[in-house]
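For this view, one protein chain was removed and the others were kept in their places.
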Amino acid sequence: MIYRETGQFKTSYRSDQSIFPIVQDRWAIYLMVAVAYLIIPFAANEYWLQAILIPFLIFTMAALGLNLLTGYAGQLSLGTGGFMAVGAYAAYKLTTMFPAVPMPLVFLAAGLVTAVVGIVFGLPSLRIKGLYLAVATLAAQFFLIWLFNRVGWFYNYNPSGTITAPPRTFLGIMVTGPEATAPVRYLVCLTFVAVFALLAKNMVRSEIGRTWMAIRDMDIAAEIIGIRPLTTKLSAFAISSFYCGVSGALFLFLYLGSIETQAFDITVSFEVLFMVIIGGMGSILGSFIGAGFISLMPILLTNAPHWIGLEMPVDLAKELEAIIFGGLIIFFLIVEPHGLARLWQIGKEKLRRWPFPY
Amino acid sequence: MSEWLTAIFISPFLDMASGPIFFAEVVISGLLAGVMYSMVALGFVLIFKASGVFNFSQGVMVLFAALTLVGLMERGVPLWLALLLTVAVMITLAYAIERVMLRQLVNQDPFTLLMATIGLNFFLEGTGELLWGSNVKKLDVGIPEDSLEVAGMLLNKFDLIAAVIAAVLVTVLAVLSQKTKIGRALRAVADDHQAATAVGIPLTTIWVTVWAVSGIVALVAGIMWGAKSGVQFSLSLIALKALPVLILGGLTSIPGAIVGGLIIGVGEKVAEVYWGPVLGGAIENWFAYVLAMVFLMFRPHGLFGEEIIERV
Partner (left out) sequence: MVGMNGSQPILQVEDVELSFGAVQALIGVSVDVYRGEILAIIGPNGAGKTSLLNVINGFYRPQHGRIVFLEKERPKHFRPYQVARQGIARTFQNVALFKGMSTLDNIMTGRTLHTRTSFLSQALYWGRALREEEVQRRRVEEVIDFLEIESIRKTPVGRLPYGLQKRVELGRALAAEPELLLLDEPMAGMNVEEKEDMSRFILDIRDEFGVTCVLIEHDMGVVMDISDRVVVLDYGRKIADGPPHDVRTNREVIEAYLGVAHE
């Protein structure tokens, strides 16, 4: 009864193409954004911000990146961790070499560096497809991690091999380093994710998004209608890597504060891939859902037993995590290959007709 | 700068030339390591040939098989019985995978199937560790590990025995594939599922068979690897390295898996020994992948792989 489009007619192409054509949806989003900006920083406690919301946002960014490349453009990538590492190390080097540059610019610059690296590792994609390309991205993953481990310049010759985010302020507020408070860091992450999610949504509903999907669905036909395969694939790699790079930089500066290369190893690549698969490939919303799901699951696993009075050792939690994730992937691929986002859409469809069955 | 260039382009070759025996040892140890990779790759090829599924979890199957074997032995089960039981487990696993997963995904595209095997990868890993624990285990199956001197070179008995076993395994599989009815049926299924069912080949039986055989191959590989370096999580990472092997050898070729494995094995060892010191070591982490990637640029379907002609 509540969720109806009656009376909502579109009188221009522009309004037909809007992101949230149904007015109720639009209000819901405005409300969510308002809550995210105005209420959560004050209401949420340190733990929620630090352990749940901030990593959720950061991984949403990474999932957006991977979704653009794998979900929309159809190029399977197992190198997400490596690209995040590029972003983190690039941001680190940039800010240690040029401490006066404001952090947001540093993050964007780190993203650009990662985009270039992404193009380089995306070059094979003209000749190589599908699974073979995934192996090339594995090469990127392993090589990049090795590089950041071995070449001292990247970690400023720090004997422990870790890199630590130096304290920086922006507009007078401490945003990185030990003094930066969780709400501040959360707000910065939120802003980045909100802006870039919007940009991503715009891209996928424009020409570039359509060319990506064309290449994904039938690259030969795409070329025959005039789409240039190499430029399209490279643009997907570049933009996707940009997103992953920024997320890596945020990961270092606004989340952990201090990392070693292990933070971006192949497990991360798989994790982000799971987020994209479970959340929904080829869906911006799906990136959010998937990131949320995978960020929350471990917390749930470690804490839920407590609520019913059982103990959950850390090892067991990790093993259960692997089992559940693996099982869920298979489950989703069988039941709904388009992930939770599609289930959400189907749910909304049902809601539109409720209480009528069809 | 020129110092660096010399170190990359000249010194390693001088080193090789000046110490030929050592070089031969390195190459041979590379070949032997390559044999192990080939065994893992073999499992991939079998499954891909027969069902078109790229079984990403092959590496974890190696781990799982080894874990089961060791787990049983730790609980006092004698080796021969443990082997039998593990084989039974792998066969059951094959059956379960076919029933629960493959059957539901019959008409999906290769991408989806690949993702499903990635999910399987994690599922098996978690289950294996849950059942048998996650600490490193020593696997002793009674294979000697000391060295043998052959033609002035020092070789490891274990490696040699592993190579022999692998050779036997491959020959058996190749013969079975070419000469027997089941082998023919497998090849028919690999070519065209629908046509194969049309001539009466039972798809599900074939698939269960193939996954089971793959599981046994995984067990052999697991024993070899496990006896050499202990049974642990990193075993599944080694299997990731079978991917470059497959790239080089082609996804559908049994001889290709062997040749690819040998090339990767030798390439890695030689690169590590002669270029490692210059570049800072641990080149093995990425060398195989980069080699495969470069290779792909020139031969997108691998050395022995079939070229897929795309028609409109």
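Letters are used for the chains, namely A and B, taken in the order the chains are written, and counting of residues starts over at 1 for each.
Here is the rule we go by: contacts are C-beta pairs under 8 Å (C-beta built on N, C-alpha and C of every residue); 3 or more make two chains touch, one makes a residue touch a chain.
As the structure is a computational prediction, the values presented were derived from the model and not from experiment.
Trainee: Touching the hidden chain in the complete assembly: which of A:I163, A:L187, A:I208 or A:C244 does that?
Mentor: For the chain that is not drawn, the touching residue is A:I208.
Trainee: Which residue, A:I52, A:A194, A:I227 or A:I334, contacts the hidden chain when the whole complex is considered?
Mentor: Of these options, the touching residue for the absent chain is A:I227.
Trainee: List every residue of subunit A that touches the chain not included in the displayed model.
Mentor: Listed in rising order, the touching residues are 13-14, 17, 199-200, 202-203, 205-208, 210-211, 213-214, 216-218, 220-229, 235, 239, 282.
Criterion: only the chains that are shown with their structure count from here on.
Trainee: Flag every residue of subunit B that touches subunit A in the complex, lowest number first.
Mentor: The contact residues of subunit B facing subunit A are 54, 100-101, 104-105, 108, 110-112, 114-116, 118-127, 129-130, 134, 237, 240, 243-244, 247, 251, 279-283, 285-286, 289-290, 292-293, 296-297, 300, 310, 312.
Trainee: Under the touch definition given earlier, write down the residues of subunit A that touch subunit B in their complex.
Mentor: 74, 76, 124, 127-132, 134-136, 138-139, 142-143, 145-146, 149-151, 220-221, 224, 266, 270, 273, 277, 315-316, 318-330, 333-334, 337
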